[in-house]
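Provided herewith is a single structure, encoded as structure tokens, for subsequent inquiry.
Every protein chain of the complex appears in place save one, which is left out.
Now for chain A:
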Amino acid sequence: IYIYFSVVKKVRLPSVPATLLKRRKKAIDQKRKDLKKFAKVLKSRGVKRTETFRKAEKYIKEYRLKENQEIRLKRNAKKKGAVVVPGEARLAFVIRIRGINQVHPKVRKVLQLFRLLQINNGVFVKLNKATIMMLRIAEPYISWGYPNLKTVKDLVYKRGFAKVNKQRVPLVSNTLISKYLGRRGIICMEDIVHEIFTVGRHFTSVTNFLWPFQLNNPTGGWRKKTNHFVEGGDFGNRENQINCLLRRMI
């Protein structure tokens, strides 16, 4: 009978202090947990991304539809010989034209309420009886009008900053938006643009979330700040001409 003695080589593990081993184990466990969490995060990110994609698509269709509807109405009316009265504008963009010195207290208050605290500050305003009266009080200090989609988009994308923790934070990613406006169903830039342009239910939340736009002086200059637009100047309601101005100010 042969009895084989297996020669077992004693493998000596390198002596490592216990604390190090504990730390390593902890690190590995932690990493495992992190990866699991991260996988979830990535998944949610993917979901959000598809959502934003779908929304953007939907909105474009919506805008196009609206435009075409208006055109169609006009054409139909023209055919019949009738007249189409377009709805009054519901959205305005208001820019503060003048500085902060020697401002009448009433005007000062109105401008404060609009958050127009600095020259060339701009805000989106929902037009109703109340706000229109306010705009009338502050008229010599502001220039306002009805922005179109491109203007709204450009403003939000290029000059859009958020009010986060009382800080002016750039709109760098959609996560910021979804964090603060998510519960209103607004998760991306396109949502913001849509909400503003169509003056939706959450218009005030969205515009309040946005810091007042800080615009440039217009390239090519003003006409005459001390006069009403109608008089060849700049202040007051210039309706659709605001888009031309903003093109030069954004």
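Going forward, a residue touches a chain if its C-beta (ideal position, glycine included) is under 8 Å from a C-beta of that chain, and two chains touch if they have at least 3 such contacts; residues count from 1.
Here, contacts and distances are computed from a predicted model.
A chain of this complex does not appear here, and its UniProt-recorded name among "GPI-anchor transamidase", "General transcription and DNA repair factor IIH subunit TFB4", "DNA-directed RNA polymerase subunit" or "60S ribosomal protein L4" is "60S ribosomal protein L4".
Interface note for the absent chain: among A:24, A:54 or A:247, the touching residue is A:54. Although one chain is not drawn, the whole complex shows that of A:188, A:215 or A:249 it is A:188 that touches it.
Residues 19, 22, 26, 28, 30-32, 35-36, 38-39, 42, 45-46, 49-50, 52-54, 56-57, 60, 154, 157-158, 170-174, 188-190 are the ones on chain A that touch the missing chain.
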